[in-house]
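Excluded from the complex is one protein chain; the other protein chains are retained at their positions.
Presenting chain A:
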Amino acid sequence: MRMSTSDEALALAAAQGDGGAFSTLLSRHYDRVFAFAFRLTGHRAEAEDLTQDICAALPAKLRSFQGTARFTTWLYRVTVNAAHDRRRRAATHARAAEGWGDWEVARQAEIADQSAANDWLAQAMQALPTDLRDTVALVLGEDLTQAQAAEVLGISEGTIAWRMSQVKKHLRALHQKEEQA
């Protein structure tokens, strides 16, 4: 019957140490988190790693869930922040890798090229700066309203609208490039 309990109630019970509530909550939302992680990263292995990070940290994170926001909104935000952290770590890693010499950088670039499979989605997402990518993943991928996306990202609705217009510009530019090619 746990399925009829709201996410928020389960989350609060889990934060209080209810293992059953936690298990139910996570199994209810695991696929959503994974799908969103995939939309954020565009890469299965990355998405899996990101989901793993979230699974490991979620019990501790849950303790700060106040029940004031919808659980899904809160979870999206946790995921976006975890993705940011992974990107930051990856950037640090890349900087550290530079020290090893040019061949390593070249090798990393080659790996990156391979992983960015040559399909339109990957190209489109690659073309977007990370903040726009997050916004797109929420608005188009998760079908959130601009207000909901704004709540997740902690920015104003106007910023979301502006970002979406930026996305359009980027996509149009990409489209023109394709036409020319």
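As a convention for this text, a contact is a pair of C-beta atoms (placed from the backbone, for glycine too) under 8 Å apart; a residue touches a chain by one contact, two chains touch by 3 or more; residues count from 1.
Following the convention adopted for this analysis, contacts and distances are computed from a predicted model.
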Notebook entry, point to check: Looking at UniProt, which of "Protein translocase subunit SecD", "von Willebrand factor A", "ATP synthase subunit b" or "Peptidase C60" names the chain that isn't shown?
Noted result: "von Willebrand factor A"
Next item on the list: Identify the residues of chain A touching the omitted chain, counting contacts across the whole complex.
Entry: 1-14, 16-24, 26-32, 34-35, 38-39, 44, 48, 51-53, 55-61, 63-67, 69, 74, 77-78, 81-82, 84-85, 120-121, 124, 136-137, 140-141, 143, 154, 164, 167-168, 171-172, 174-175
